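Yeah, one chain of the complex is gone here, protein chain that is, but the others are all in their spots.
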Amino acid sequence: MTVYDTSAVRTSAVDLNHTGHYLHWGVIQLSVANLVVIGIMIVIFALAVVLPFPKGRGRR
Amino acid sequence: MTPKWARIPQPEPEPARTRHYDIVKEFVIALVVVLLATFALAAVFGAPDEKPVTLQSWAKADPSDFLATAFAELDGSSTTAGYGPPYNTAAEGQKIGPLGLAKAVGVHQRIDTAGDFVLTPLATAPQNPDVAAALTQYKNATPDQQAAYRKTFSDAMDAAKGDPAQIPAGSAGPVQVMLNQLLTQAEAGSLDGQLLAQGGFYQNNYTKPLLFLSDGTYLAGLADAKHLSGDQWGMMNETGNYPGQAWLWLYTFWYQISPFNHSDNADALIWGLMAVLTLAFILIPFIPGVRSIPRYVPIYRLIWRDHYRYEQDHR
Partner (left out) sequence: MSGQASTTPEPAEPSWTGAVRGRAVRAFPPDKLLPDRQPSWVASWIYVFGVLSITALLVVLGSGGVLALKGPDWWHLSSIGRYVNALHLWSVELFMAFMVIHLWGKFFMAAWRGRRAMTWITGAIAFAASIGTAFTGYLVQQNFDSQWIATQAKDGLNSVGIGAYFNVLDFGQMLMWHIVLLPAVLGLLVVWHVLLVRRRGVVPPIPLAHAEAESETAPGPEEAAS
């Protein structure tokens, strides 16, 4: 039987292993973690579409 | 027919203007960025690793639930015992309308809950005379007598307010002796190995211990406390505060609403629905209406605004 090394040093700076936080909105229940990921993705998509892109050199 | 705005003359003309674009450099930069981001995220947040439940930890943490589940395996009232295909023929399996795919495929992982989870683990371990006698008495009895022995135990359980651990010792026949011994084996850790090892030396298949675990309420109770249950959008979630499989949002959504949240065929219906939606997603280029959304939600005007401005200025 595998023995789990419970004394392994926790190297992560932020410990996400505590009870999760959840948002409830009608039938929708979302974890804060998932919401953050989805929110960041939407922001990145918006920025990608809006931010100016470097002009190419050697345009023919 | 392709909508007019979507038609591109073939063969496609060469672009009027081109620009220098170093795709290999872009690849290398992207790789470096992703590596740095990965190393940073892993260092800052780490990853979850909650220890698995064992039959031993279950038996020690909740002996009442263990005993009640073991009894249900013996008398065929557990979820697995009444599951149907692929484990047994106790039920028909789910249907999508008239289509019973589970039944058509049949039993491929036969589980006999009474034998596999209770009688065999008891019979294959050395037992003291009391237990050996109770086991022999039960196994040699007729089916009607066995049912009577089980009824003695369940009546005693009812009298003890549903808590089998509270039944006075020696008062509920051979079944009580057998199940208490099974509990002892579980608490000692040997039942984990026994269930896994049935059939051979090398084992990779955890079907039996996992089914036995899932028939009880202990595993499900832990999951519910961690917000992983089906009616909590649990499929998307992860233990702790970690992000989970957020991309399963649509699959888990259906379980939260009517008619699925009170249907016996929910799993099959939702699988069928998701199969259709996935096929539709793959075939978007051919679906009128959906394939025209980009035209009417004009994010393209932002993406190609430089191009349109140039065309306008040089018309």
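In order of appearance the chains are A and B, and numbering begins at 1 in each one.
To be clear about the criterion, a residue touches a chain if its C-beta (ideal position, glycine included) is under 8 Å from a C-beta of that chain, and two chains touch if they have at least 3 such contacts.
Quantities reported herein were computed from a predicted structural model and do not represent experimental measurements.
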Worksheet entry | Hidden partner interface residues of chain B, rising order | 1-2, 4-10, 12, 15-24, 26-27, 30-31, 33-35, 37-39, 41-43, 45-53, 83, 85-86, 93-94, 96, 101-102, 104-109, 204-207, 210-211, 213-214, 219, 222-223, 228, 230, 234-235, 238-239, 243, 245-248, 265, 267-268, 270-272, 278, 281-286, 291, 293-295, 297, 299-301, 303-304, 306-308, 310-311
Discussion item. Need a quick check: the contact residues on chain A for the chain that isn't drawn.
Written reply: 2-5, 8-9, 11-12, 37, 40-41, 44-45, 47-49, 51, 53, 55-56, 58-60
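In this section, only the chains that are shown with their structure count from here on.
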Worksheet entry | Mean-CA-position distance for chain B and chain A (Å) | 24
Worksheet item: Contact residues on chain B for chain A in the complex?
Response: 17-21, 42-46, 48, 51, 189, 192-193, 226-227, 232-233, 236-244, 246, 256-257, 299, 302-303, 306
Discussion item. So in the complex, the part of chain A that touches chain B is made up of which residues?
Written reply: 1, 4, 10-22, 27-34, 36-38, 49-50, 53, 55-60
